[in-house]
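Reviewing the structure listed below.
Right after this comes subunit A.
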Amino acid sequence: MNITILLLTLLIGALATYFSGKKSAAKVALSFAVIAFIETFVLICQHNSGFNADYSVEWIANPNIHIALKADGLALALVLLNTLLTPLIILSAWGKHIEKTNIFYALVMFMCFAMTGTFLASDGFLYYVFWELALIPIYFIALLWGNDTFEARKKTVFKFFIYTFAGSLFMLVGFIYLYQKAGSFMLYDLYNLNLSSKEQYWIFLSFFIAYAIKIPIFPFHTWQASTYEKAPTIGTMLLSGIMLKMGLYSIIRWQLPIASDAARELMPTILVLCIIGVIYGSIVALKQVNIKRFFAYSSLAHVGLIAAGAYTLTTDGLRGAVLQMIAHGLVIVGLFFTAEILYKRYNTRLISEMGGIRQQAPKFASAFMILVFASIGLPGTFSFIGEFNLLYGLSQVNLWYALFGGTTIILGAFYMLRMYQKTMLGETNSKPFADIDKTEGIVLGVIVICVIFLGIYPKPLTELITPSLVEIVSYIK
Partner candidate 1 sequence: MDTNVILLLLLVPLLGALLNICFGKKLGNGSGIIATLAVLVSFIVTVIAFFQVNTTKQPIQSDLFEWMAFANFKVSFGFLLDQLSLLWLLFVTGIGTLIHWYSTSYMKGDENYGKFFGYLNLFVFFMIVLVTGSNLLITFIGWEGVGLCSYLLIGFWHKNQSYNDAAKKAFIVNRIGDLGFLVGVFILAFLFQSVDYMTIKESLMHGTNHQINTWIGVAALALFIGAVGKSAQIPLYTWLPDAMAGPTPVSALIHAATMVTAGIFLITRLNFVFDLAPQIQNIIAIVGAVTSLFAASIGLVQNDIKKVLAYSTVSQLGLMFMAVGFGAYEIAVFHVITHAFFKACLFLGSGSVIHAMGGEQDMRKMGGLNKFMKATYATFLVATLAISGFPPFSGFFSKDEILMTAFHNNPALYIIGSLASIMTAFYMFRLLFLTFFRNFRGTQEQKNHLHESPASMTIPLWILGILSVVGGVISLPGNSWLNNYLQPIILNNAANNHHAFGTIEYVLMAVAVIGALIGFGMAYSKYIKKGDIPQEDEQITGFHKVLYNKYYVDEIYMKIIVKPIYALGTFFRDVVEVALSETIFGLGKIVDGLSLQGKKAQNGNIGLYLFAFVFGVCIILYYLFIAS
Partner candidate 2 sequence: MIDILFYILSTITLGSAALTLLSKNPIHSALWLVVSFFSLAGHYILLNSQFLGMVHIMVYSGAIMILMLFTIMLMNLNISNEVQKPFVTKLVATVAFCLMGLIILSVVMRGTEIYELQYTTHGKDFQSVQVLGQVLLNDYVLPFEMVAVLLLLAMIGAVLISKKDKTEKTA
Partner candidate 3 sequence: MENVIEIIGIEKYIYLSIILFCIGVFGILFRRNAIIMFMCIEIMLNSANMLLVAFSTYHQDAQGQVFVFFTMAVAAAEVAVGLAILVTIYRNIGSIDIDKLKNLKG
């Protein structure tokens, strides 16, 4: 199957959703998302049987720009995450009343399209176009369907938009410089460039700003918590589940192989930043009162570790980063969904107003608990595989990094269990709490099953991504 079909499916899905009218928009979006998921699955099967799905056609002759898509294991793994989460995210708002449904879901589908494009693009310019395209839908989703008053969220969302956009511009400058050097935006032309160490240094930094803001790495995270809070839950899921991964993926795909010497030189500084993020995020999370902000900071801690793993430049660290991206994507979407369920029932996001739910809603409590334990990397869940790889990669660089990065397993348990205790346990709540219904069950069930299955048998995924990572590491060396 051709790789472009996947992208077209998503694009057509977005258009079809827009024109489908308000009543059937969710159904149309869901069906296209499921089709995209199946297509991704087929693509991965083809990839495993040795079929090369790369695609390249000239787009603009001068400057030399191609529509080039590279579907190696790494890209496909992230596309899989994307197309797996998109239907779940759409399902998560099933039956909820949303104004202008068709536009909303069309934006979701469009965002999925843009993110898929970002993962697949192997031409720098095309990649940049997709990268920025992905920002536009989330801006509107957060602005028009978010929480709080319009004025309050306008300020936050605008800040988010400007912040991330400004960061990306540095990357664009980097790309333009690279184009001057290479005469092409193609991935391998850029890989094979011989840049002086000073050039690499600047290229690395220009990319780093874009990615550090997107991921976000401490101290570029200030947009995160407030945006997560203000965005509707679907938007938060898209942001935290998939969009963050664009930054992490780009580190591996673009930044490290192009500016590998600079990466090696700057590694200590960046690793320290990432690890500060891990500890800082964990400690700030402890003191959050709003459950969405809480998850935002927990996410900051987790992605800090992922970024640290990616910057170790070892195969193990990179593998850990990719695995943990997928694990974190699944888990954080699940967690935000639980926040949404809590909000639906209690109409509040304040942790202090919850509690005593476990007896009322055992199924929900169990799913929530599995997600909590998955999030803190309990062995047997997928996060452990990623976390272990990450920490092992870090330990190869320096044991101290692993030790300080490893505090996440202590602090993570600390804040997560504290939150769980406060939201779920205790004397039975006087307010009624309905257990999860069928659609909620499907979303949580799929996530829980994926997390546990991959925790015990991650081999398919590991084998999918490892060859690409080995190749990338060979470019780094």
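Simple rule for what comes next: contacts are C-beta pairs under 8 Å (C-beta built on N, C-alpha and C of every residue); 3 or more make two chains touch, one makes a residue touch a chain; residues count from 1.
Selection rule: all candidates are chains of the complex that A comes from, given by their letters.
Since the model is a prediction, treat every value here as computed from it, not as a measurement.
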Among 1, 2 or 3, touch partner of subunit A in the complex: 1
Of all residues in subunit A, those that touch candidate 1 in their complex: 159, 162-163, 219, 221-223, 225, 280, 283-288, 314-316, 319, 356, 358-359, 366, 373, 378-380, 385, 388-389, 391-392, 395-396, 399, 402-403, 406-407, 409-410, 413-414, 417-418, 421, 425-428, 456-459, 462-463, 466
